[in-house]
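Pasting a structure below so you can have a look.
Only one protein chain is missing from this complex, and each of the others stays in its spot.
Right after this comes chain A.
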Amino acid sequence: MTGEAQPLSTPPSAPADLRARQPKAVHSALAVLEEVARCGAGVTAQQVSENLGMPRATTYRLINLLVQDEYLVRMPDLRGFTLGRKVVELAHLVAPVAPPQAAVAVVDELRAGIRGGVHLVRYEGDRMRVVDVDPDFPLSDSRRLTAELDTSAMGRLLVAELLEQGAPLPPEVRPIVRQSPERLESIRRGVALEGRAWQVDAFTPGFGCLALPIRGPRGELVASLTLSAPRIRIEQPGPVLDQLLDGTRRLAPPPPLTAPRIPLLPRIE
């Protein structure tokens, strides 16, 4: 994905596109982040100011603001900077994403056949993002959904996955590790047993959410299909569950490209 052939001329053009629409400060802040990303960990404030041709006082003020908001992190030597983990939250800003057409088609088909909201969620490391929200059933509180990973069904899938892998949990869940580790353990056990996560009444009384994992070739969690519906239909989904499971199978990434194609080769010849 890194694309080492990328010409260096692209970075300046990206902020330049923004200039027309965004206030100047936002443009400058993104340019600073871009410059730190380009130079790599340890770049100093002075270097950023020189490379961007921005006045020093302005650059330092911007950098300190970005450090305050944790998009940038000052390195232990106090001179250099690197990107903070919070820049991941900018991902949708710098690269607006939409799921591929084929996935949209599958999800639309499910929506047509199911009464309730069907959403597509994508997971990256310890972060998650709702990439396709059901337009007829908007999310009740998307900020809380992603902040309270141990409460939302889609978040519980991620928590269970990270616990299974023994990977560190994101900072917002860490206090729970100390306060009630048994809560996290029960989430993990629930997902391991049922192969799905759910919650009722946590966001809207009388309603709940059911999240079915979409797994990659190695069984890793890459995405999920979630259904939000009245409580009774979450607790006893009936045939809807089969429809959704079928959806997750159709959305799952194919096994590595080489494997299925080898037997096809003779026929092409």
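What we mean here is this: a contact is a pair of C-beta atoms (placed from the backbone, for glycine too) under 8 Å apart; a residue touches a chain by one contact, two chains touch by 3 or more; residues count from 1.
Following the convention adopted for this analysis, contacts and distances are computed from a predicted model.
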item: Per UniProt record, name of the chain withheld from view ["Xanthine dehydrogenase family protein subunit M", "APC family permease", "Oligopeptide transport system ATP-binding protein" or "4Fe-4S ferredoxin-type domain-containing protein"]; value: "APC family permease"
item: Hidden partner chain, touching residue among A:27, A:85 or A:144; value: A:85
item: Touch residues of chain A, complete complex, unshown partner; value: 1-3, 6, 10-11, 14, 30, 33-34, 37-38, 40-42, 44-46, 56-57, 60, 64, 67-70, 73-79, 82-85, 87-88, 90-91, 94-95, 97-103, 105-106, 120, 122, 124-127, 131, 167-168, 170-171, 214, 216, 222-223, 250-251, 253-254, 257, 261, 265, 268
